[in-house]
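With one protein chain removed, the remaining protein chains of the complex are shown where they sit.
All chains are identified by letter, namely A and B, in their written order; residue positions are counted from 1 within each chain.
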Amino acid sequence: MDAFISLANGLTIAIQPMNLLFALVGVLLGTAVGVLPGIGPALTVALLLPITFKLDPGGSIIMFAGIYYGGMYGGSTTAILINTPGESASMATALEGNKMAKAGRGGPALATSAIGSFVAGTIATIGLTFLAPFLVELAIQFGPEDYFALMCVAFVTVSATFGDSPVRGLTSLFIGLALGLVGIDILTGQSRLAYGVPELFDGIEVTTLAVGLFAVGEALYVASRRHIHEEKLEPVRGSLWMTKQDWKRSWKPWLRGTALGFPIGALPAGGAEIPTFLSYSTEKKLTKHPEEFGHGAIEGVAGPEAANNASAAGTLVPLLTLGLPTSATAAMMLAGFQQYGLNPGPLLFAERPDLVWGLIASLFIANAMLLVLNLPLVGLWVRLLAIPQPWLYAGILVFATMGTIAANPSPVELMMLSAFGVLGFLMRRFDYPIAPVVVGLILGPIAESQLRRALSISLGDPMVLVQSPFSAILLLIALVALILPFFLKGMGRFKAAED
Amino acid sequence: MIHTRKSLWRGAIAVAAVAGFVTSAAAQMELKIMAPAAPGGGWDQTARSMQQALTQSGIAKSAQVVNVPGAGGSVGIAQFVNSGKGDGNQLMVMGYVMVGALLTNKSPVTLDQTTPIARLTAEYEALVVPADSPIKNAKDLAAAVKADPAKVTWAGGSAGGVDHIAAALFAKEVGADPTKINYIPFSGGGEALAAILGGKVTVGISGYGEFESQIKAGKLRLIGLTSATKLPNIDGQSLKDQGINLEIANWRAVVAPPGITAEQKKALVDAMDKLNKSKEWTEILKAKGWDDAYLSGDAFAKFLAEDQVRTKEVLMSVGLVKS
């Protein structure tokens, strides 16, 4: 029970008035900057690093914790309200969340995302407190072949975003995979499909693609149909708050999202996007209201949001226990630690327990603060949708381009944003699903590089893919998920024939 | 999530500098320092440390850091050479990694188009194995690589980068075929480190700083450093001391745009000379664990030219660059 005592000590550090203030400033800054597409928590921490240099280590690290959680939260607000995911991990939230907002259910969507983030963040932070040393031992055993198997599971579940035509869904996915090829091949250093444009060497930005397809594409589409179909937005239809029914439909997805997000986030190459997709498709499979998916199902917001925040806490597991920065934000926090001559790693818990536990305790506090700050704001946020349509969409476009300009003021990047906007418009017009493109861009390169790493280590022996227990189990899950629907369909037909 | 991670890193940031003390004529200098990488990495940290030291010591009136990330600096240098021409108040941080990246990316812009100013720091490469590895020292590793280079897997940074070059040179030096090394590039430091700690690869190679806390915690064993001799603050032998003739440093330097006048160049070199002697800079070097590798003006220009030729030869001999 050492952890309890240490945590209590940490809490006494974190609730010192100055540290509470740092946490509050961090949460506010994180949320404010996190709503900008393209500017995630990592960049925010990077921007504030020189400023916090003057603070004491404890204070500045506590502020980072606030920025981190605040940034994760801010991204989903814009995803829900204006279909502009602030970061790639908020994309799954945009799928159902924006549909809800358009149907006048923005209030419950924002609420379930805020409460879900709180629940997931709290559970995951508890997990971080008590399971970190154990979890990290497992996490580093996760090799390239296991990541590849995890990608296979993710690929199988993508079909949840396909809509009704497999051909069109696969077409979207392959467009995403093709986009994922662009850039320098990490294993050999050669550029593919970049045609000598230096801006393409690092590949296509997920946020540029997502914002282009979602926000710009939608603006074009709605504008092109105004003459026949006037879109009417009602900010609030029914209750502004979550109804009893909403609560009932949300709590399980929160827990399932947490269960997916935390362990995958703790994996050194796990990330936040994959658990959100997995959560989305899990909820779509398990829901009692499948007909609502694609039209604003609350489970589709609750699950991915929880997964997103749980993975943020998961990322801190390898950072604090091993000093492994496994996300850009974690890398920035590492730089923040090093600024004070601290090296996160196996020794940090022993050398500076005050800092580590102060940080963990402030994660709890930051989480609670976010909930307290954001719930009252829900009513205000949804009123944004009452802005007259011309100004709303003009604002969305300004906002979408602003994020890109601030993150990378290159004309090439803006041209890509516009081109993806046109692509998004055409795909909407011809009824191709949008999400698989982004999924393809994210999963394709990871699946490829991890498979090639695994096969390089095994000298080309494909048996390596099934020899590790993790990968064997994951591949089995993928296989079952792939075959089961057909099997069930067959059974259904069989039964129908019998009747 | 390596591929998307960098998306978060992208950014063009300029931090308004704290106005420094005006102490001399050179203090009127208003510098713009480009870090051709995302915030947080080595070049960015170098640029921001320079900013801090230059303004605090009053060598420059202000210094602004601009990040232009992409492709090992290829995007940054193109912009720097094109838009900075003749501007005596601009500097770009660069390093050994850029030399290799420009070659592997077949960049149309080369370092010959810039005006070399000064080399500032260097970091040596460290070779590490998991604590329970049968490999105890560099000689064991040499024997294993010589016996079958395919069976020794290396984890390090991007293909063609300094880690990769060092691994290839190691193989060459111990009499194995450098084109046959089994080098696995990882894009983030954390991912490579996890693979080494998890025993997924035989040996890890990267800057010493990446491994320091793991070595001190006894999770990794340091089997060799690419410095000329033992370093005073690191407990471990150099490869040279173990009979393997490999010396390589990941240096960082600053260059100015093309077409600046001799006076402008002199002013910048002088400023760097002063920076190097300043108390603020010395403190930063100590805090960050960077080795002082100061070399300025013509001596640095000569070094840069030689290193470019040498790197190209190495990259060609290991098959990373053709012609």
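Just a few scattered comments:
In the analysis below, a contact is a pair of C-beta atoms (placed from the backbone, for glycine too) under 8 Å apart; a residue touches a chain by one contact, two chains touch by 3 or more.
Throughout what follows, contacts and distances are computed from a predicted model.
Missing from the rendering is one chain, named in UniProt as "Tripartite tricarboxylate transporter TctB family protein" (options: "Xanthine dehydrogenase family protein subunit M", "RNA polymerase sigma factor, sigma-70 family", "Oxidoreductase" or "Tripartite tricarboxylate transporter TctB family protein").
The chain that is not drawn here is touched, among residues A:Leu7, A:Val33 or A:Val301, by A:Val33.
When the full complex is taken into account, the listed residue touching the unshown chain is A:Leu170, out of A:Leu170, A:Val236 or A:Ala472.
Only one of A:Ala219, A:Leu319, A:Ile360 or A:Leu475 touches the chain withheld from this view, namely A:Ala219. Although one chain is hidden here, its contacts on chain A can still be listed: residues 33, 47, 167-168, 170-171, 174-175, 177-178, 181, 185, 187-190, 192-193, 216, 219-220, 222-229, 388-391, 393-395, 397-398, 401-402, 405-406, 409, 411, 414-415, 417-418, 421-422, 425, 429-431, 444, 448, 451-460.
Take chain B: the residues that touch the chain left off the picture are 11-16, 64, 66, 150, 179-182, 319-320, 322.
Assume only the chains that are shown with their structure count from here on.
Within the complex formed with chain A, the chain B residues making contact are 1-13, 15, 38-40, 44-45, 48, 52, 69-71, 74-75, 78, 104-108, 150-151, 153, 158-160, 182, 184-191, 193-195, 197-198, 200-201, 212-214, 216-217, 219, 287-288, 320. Chain A meets chain B in the complex at residues 38-43, 46-47, 49-50, 87-88, 139-144, 180, 184-191, 196, 198-199, 201-203, 205-208, 268-274, 318, 322-332, 335, 338-339, 341, 343-348, 406-410, 442, 445-446, 449, 453, 456-457, 459.
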